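Some notes on the structure that comes next.
Missing here is one protein chain; the remaining ones are kept as they sit in the complex.
Right after this comes chain A.
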Amino acid sequence: MGISDREVSLSDEDELQEDQVNEDYESESESELEDGDVKLSEPSKDSVYDTEGLLDKLGDISWPQNLPWIDKLTVDIDQAQEVDVNDDLARELAFYTQALEGTRQAFEKLQKMEVPFLRPPDYYAEMVKSDSHMEKVKGRLLAEKRKIEEAEERKKAREAKKLAKEVQAQKQKERAKQKKEEIEVVKKWRKQRQQSGFSDKGNDLPLDFEDGKSFERSSKKRPGVSPGDRSGGKAWQGGKKGKMKKRDFRDSKFGFGGKKGMKKQNTAETTNDFRDSNKGGASGNKKRKR
């Protein structure tokens, strides 16, 4: 670096620096601002730039030149193009590529020196961020993923619904058509039979509604539906939820077809019940169904 040459000649220049310093403390406050932004657009002319002093200090503090690289672990990466500070993505990308390049070079060197540099998977030691913190991070990542997935699913469901509706409409149309056709066929057959005078045995008549299919129900299986089930498979649909139970209870007690006529009883509840005070006189029927 050639700094050792300068060290000798610099003792004189130290005095010069001190004079400059006094002027500069005032000059800084006079500098003008053009856009009122963080940066001055014109550099203030009197700022100190003491190259020799800087290099002098550099010589003072720097470690000896022949330090093995392993002690310093530094890599210099060339920054290819000028990155605009305000473009966040590009800036971060530049940092990332710089880091990646640097790591690759460093790893190659380390590999040559046969120094292990990767943590084996079974090496457990204290990490910089606590485990609970990492749990939070993981939780957040998962939550984000789930949100995205849910949004996707909702979209798909919407599309599928649309399609399903169309398909259903079509099916209904078809069914209606089929029904009509069958009725027509039966009518025709009847007419023909009428015309031919009920005499034949039915052998040569086209009975195309009797091709064996009309009495078969659709062969789609519906789970949980036994053949003799007339409710359409909806009678048992799993247990009811809590609120429905309450509703059902009240329905059975007060609804249509509720309890059998215990409405005018003098029960524990109704003695204090002054809602309808015109109703009085409970009959003494103690057959209270509990």
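The criterion applied here is as follows: a residue touches a chain if its C-beta (ideal position, glycine included) is under 8 Å from a C-beta of that chain, and two chains touch if they have at least 3 such contacts; residues count from 1.
Just so it is clear, contacts and distances are computed from a predicted model.
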Omitted chain, identified by the protein name its UniProt record gives, among "Oligosaccharyl transferase subunit OST3/OST6 family", "Brix domain-containing protein", "GPI transamidase component PIG-T" or "Serine palmitoyltransferase 1": "Brix domain-containing protein"
From A:Lys57, A:Lys147, A:Lys173 or A:Arg190, residue that would touch the chain that is not displayed: A:Lys57
Residue of A:Leu141, A:Val167 or A:Met244 in touch with the missing chain, whole complex considered: A:Leu141
Write the list of chain A residues that the hidden chain touches. 14, 17-18, 20-21, 24, 28, 31, 33, 36-40, 43-45, 47-51, 53-55, 57-58, 60-63, 70-79, 83, 85, 91, 94-96, 98-104, 106-108, 110-111, 116-121, 123, 125-129, 133-134, 136-137, 140-141
